[in-house]
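After the structure tokens below, expect a handful of questions from me.
Every protein chain of the complex appears in place save one, which is left out.
And now, chain A:
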Amino acid sequence: MMKRLLLILCLAVSAGGVLRAQGLKDIRINEVLVDNRTSYVDDHGNHVGWIELYNTGYSSVNIGGAYLTVKQGDATRTYRIPKNDARTLIAPQGYVIFFADSTSNRGTFHTNFVLDETGYLAFMDQGKNVVDSILYDVAAQQPDVSIGWTDDPETGEETFGPLAGITPMQANEIEEKMLASEKFRQRDPSGAVMAITAMSVVFSALILLYLSFKFIGKSMIRASLKKEQKAVSAMPEAVKTAVKPEPGLIGEEIAAIAVALRRYEEDLHDIESHVLTINRVARAYSPWSSKIYGIDNQPNRK
């Protein structure tokens, strides 16, 4: 029992670890503004460079204990995100902003480094493994122009580069994205490609199931035959000849015989059970159940 409990505990702990790591892998550096002169201000009213992290996943992720750095191995340029702050829990598809002002004593979201020194920024997990990193040219950064991930309007693929406008705490695409369905329609206006592809997938799924159960069915039949042979060989010779099935007896006939036997037995039971027993039931008197003292008695006029 203890062993089993320990095993379950180990599995739960390791699963928890995996899930936690998996959660941090959903975090990416979404947008960075290196040279902030007139745009987004921090909670102290200052214009400083900032980093936007985005949770790409569909579950909340706590980034407490993870790291942000602009130079790996340099403790003075590596910021450990405090653990006991509820605000470090990023909602699914949510954002969080860190201000890179080299004044980490101002609160959880102020880092101990600035962004215009190294041209490198990384987000690392608790074990200091890099989860996401970016490289940028510090000299090429324009004032109040952020860099981040956005969809290429022609190819539809995501690219990292200067954005058309700053978008802290929101998606980087300012223009309306074309719906996936309409993109698909542009490539397949008649719907023929969809029909062929989808029918092939439906068939593949059911063919896979068919093949699996054809194989399983055959092996089950083989196994049951083997079992049957084994059982028959273990029987005495006299019994063997007695249990031989009638040739030509099919399932429906067996079912009909079974139903007939059952009905016959039920009928027998009905006839046999014509026994009526009448017993006198004696109940001891109690004033609590006496009709005389019942509250339903109507008052009599005398």
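Please note the rule applied: a residue touches a chain if its C-beta (ideal position, glycine included) is under 8 Å from a C-beta of that chain, and two chains touch if they have at least 3 such contacts; residues count from 1.
By definition in this document, contacts and distances are computed from a predicted model.
Chemist: Can you work out the missing subunit's protein name as recorded in UniProt? Choose among "Dienelactone hydrolase family protein", "ATP-binding cassette domain-containing protein", "Glutaconyl-CoA decarboxylase subunit beta" or "HDOD domain-containing protein".
Modeler: Per the UniProt record, that chain is "Glutaconyl-CoA decarboxylase subunit beta".
Chemist: With respect to the chain omitted from the figure, which of A:Ala75, A:Ala91 or A:Ile221 is a touching residue?
Modeler: A:Ile221
Chemist: Who touches the missing chain here, A:Ala91, A:Met169, A:Leu208 or A:Ala260?
Modeler: Final answer for the missing-chain contact: A:Leu208.
Chemist: Could you tell me which of A:Gly45, A:Pro189 or A:Pro236 touches the chain that is not displayed?
Modeler: Touching the chain that is not displayed is residue A:Pro189.
Chemist: Can you list, in ascending order, the chain A residues touching the missing chain?
Modeler: 179-182, 184-185, 189-192, 194-195, 197-199, 201-210, 212-214, 216-217, 220-221, 224, 250-252
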